[in-house]
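One structure is given here, and the rest of the page talks about it.
Excluded from the complex is one protein chain; the other protein chains are retained at their positions.
First chain written, first letter: the chains are A and B, and each begins at residue 1.
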Amino acid sequence: MYKSTTHPQSLMPHLHLQELTKQFPGVTAVQSLWLEVQAGEILALLGPSGCGKSTTLQMIAGVVQPDSGTITLDGQILNRVPPERRDIALVLQRGLLFPHLTVGENVAFGLKLRGVSRAEREEKAIAMLRQVQLEGFADRKPSELSGGQAQRVALARSLIIHPKLLLLDEPLSALDANLREEMQDLILRLQAQTEVTMLVVTHDQAEAVVMSQRIALMFEGCLRQVDTPEQIYRQPYDETVARFMGGVNFFAAEAHGRQWRANDLTLFSEYDHYGSVQVTIRPEQIQVFTEGRSQTNTLPATVIANRFTGTQRRLTLAIASELTLQAWVTPTQDFRVGQLVWAYLPPSALWYFPHSTVPHPVQVP
Amino acid sequence: MLRKSFITLVIVVLFLPFLPLVIWSFAQGWFFPQLIPDQWTLQHWSQLVSPTSRVIEGLLQSLAIALITTMLSLLVGLPAGRAIGVMDFPGKEALKLFLLTPIIVSPLATLMGIQFVLIRLGLNGTLLGVVLVHLMPTIPYMTLVLTSVFANFDTGYETQARSLGASPLQVLSQVTLPLIAPGIVVGALFAFLISWNEFLLTFFVGAGRVFTLPMVLFTLLQGGNNGLVAAVAITSVIPGLLFLLLASKALENDTVLGGFGNV
Partner (left out) sequence: MAFVKLQPASQHHSAPNLTRTFPWQAYLLMLPAVGVVGLVFGGGLALALLQSIGAIALLGERQISLAAYQAALTNPELLRSLSLSLYIAVVATGLSTVLSIGLALLLRTAGRWASFACQITLPIPHLVGIVGVLLLLSPSGFVSRSLYALGWIQSDQDFPLLVNDAANIGVLLHFLWKEVPFITLILLAVLRSINPAYEMQAQILGATPWQRFWNVTLPMMRTGILSSSLIVFGYIFASFEVPFLLGSTRPRTLPVLVYRAFTDSDVTRRAEAIALGIILSALSLSMIVAYSWLVSRDGQKRQSKKGA
């Protein structure tokens, strides 16, 4: 069973994937996937390229047929339902606006298919464009739009038909960095307004953390951890998860209850365990002081590298006896290479992996 | 499967005219309402290869004209295709359209007009004169194909080769030509087929002295020997089919055919 510490309240999930499996020649893309998404929730399907998240999305949308397993939406089993009748909207990475239609015609496309009259279509399209802050763009051609604008039109086009589920495939990856935040805000705002259930597929952990209420981490076709972003940061399931989320500090230790011994250091953790463990601590959690303190978990260290990233100062610290950790601190404080400092490792931040680093496939609960 | 049966139907219809053609070429006296000839014979085929029927002569002349025309239109079409496909210059669209006029505007008036000059130049009734007029319909098609190929050709490859020390000639022979080879093959295919199948132009300018296979066929059609006509018809088809087979791989390349969709 994948690690999950939060279980949503309602009994009936809005979207329910059960034992979804898909194989392509030579590779198993998705293996016995089990996932529940609640109505009105935003869930991010996060994982490296090739982990099977796009395939999962395509199966939910109906353009790819699973080999086995069921997809249930709002109580209805979707497996045999063709894509055009699933009431699911999909926004692709590059918007993919129909080049032969104007922006307004693109937005109203779904309504036209459903037989809505021209006057009503136009009215609704204009209203939708206003919602995505593209008022007045109705007569433009897609070729005249920037990437961000095209993405917004694609969103409008999908939301106008009031789908039960909105699927977003890497919605921000094609955008410039400065546009991403705007788009994130827009997507979150639209979701709040429409309360549509949203599934975002992405390979960017920073994107997933900002946009979703829960993250489903996927590696090699299997779900590894499904949790809130905070939980995944604080208590990653294993080293692969921790590394994917940007963790950099890993070391072996012997745990005796709350007292953990690494090399010849003794550290105190909030977590209770006995036996060999792999320990991890987030670099942002380590605090660095220039003067010694008599706190537990405060260790002398030498600065061996110092890197400024604009928003952080990334220090590589050599803790006494063969332990190197990274500490990311606010840039206001400066340090010299070779400087002697004191590193404080908060007990609540010291996490361990109770499992071996060989990943377990997800088991059915 | 509905789709498969439709396609099969289409293929059957397309191949249908060949059936009587083949049968006739081996038939001796095949009268209505017989579905199969009474007697079979090889006399049409033996007649075909005999010099009196002038078929072999026609075949060789057709071949010579088609090959020369193809070569020349390639020579002329390659630079033009490059210019239109790769470069941007004032009057480009107009010139492109100009090059296409011979296949869209009827060549009859032109033929009658050009005969005047050809007679004066002594080219009327010569192989050279026929080749010259054959260039009219072949250059447009060649240009269309090559333009499309060049438009999808990344000149970065040439720049790369130059920076690695290749001379312009080496760039041409080692980089450019190999990369646009499918386009050259398809363009040559079209040019060859057009010249090979061309009747009217040869008819006008050949003045009876240049004898190509289509001319042979036309003359025979005025007579009544269905068997011989069928045999000659089949012979006319073979080189074209061979070329098509050889070029079929290149025809699958969509960049090559895109030009026809962009007139």
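The rule is short, and it goes like this: a contact is a pair of C-beta atoms (placed from the backbone, for glycine too) under 8 Å apart; a residue touches a chain by one contact, two chains touch by 3 or more.
Note that this is a predicted model, so its numbers are computed, not measured.
Asker: Can you pull out the displayed chains that the omitted chain is in contact with?
Answerer: Hidden chain contacts in the full assembly come out as A, B.
Asker: Of A:Leu15, A:Val37, A:Met59 or A:Ala89, which one is in contact with the hidden chain?
Answerer: Going through A:Leu15, A:Val37, A:Met59 or A:Ala89 one by one, A:Ala89 is the residue touching the chain not shown.
Asker: Who touches the missing chain here, A:Leu33, A:Leu111, A:Ala216 or A:Ala327?
Answerer: Of the candidates A:Leu33, A:Leu111, A:Ala216 or A:Ala327, A:Leu111 is in touch with the missing chain.
Asker: Could you tell which one of B:Ile56, B:Ile119, B:Leu179 or B:Ala207 touches the chain left off the display?
Answerer: B:Ile119
Asker: Would you indicate which residue among B:Thr126, B:Asn152 or B:Gln170 is in contact with the undisplayed chain?
Answerer: The one listed residue touching the chain not shown is B:Asn152.
Asker: By the contact criterion defined above, which parts of chain A meet the unshown chain? Give residue numbers in ascending order.
Answerer: 61-63, 82-86, 88-90, 92, 96, 98-105, 107-114, 118, 121-122, 125-126, 138-139, 141, 157-158, 161
Asker: Quickly run down the residues of chain B that touch the omitted chain.
Answerer: 3, 6-7, 10-11, 13-21, 23-24, 31-35, 75-77, 79-80, 82-90, 92-93, 95, 97-99, 101-114, 116-117, 119, 132-133, 135-136, 139-140, 143, 148, 151-152, 154-156, 158-159, 193, 196-197, 199-200, 213-214, 217-218, 221, 226, 229-230, 233-234, 236-237, 240-241, 243-244, 248, 251-252, 254, 256-258, 260-263
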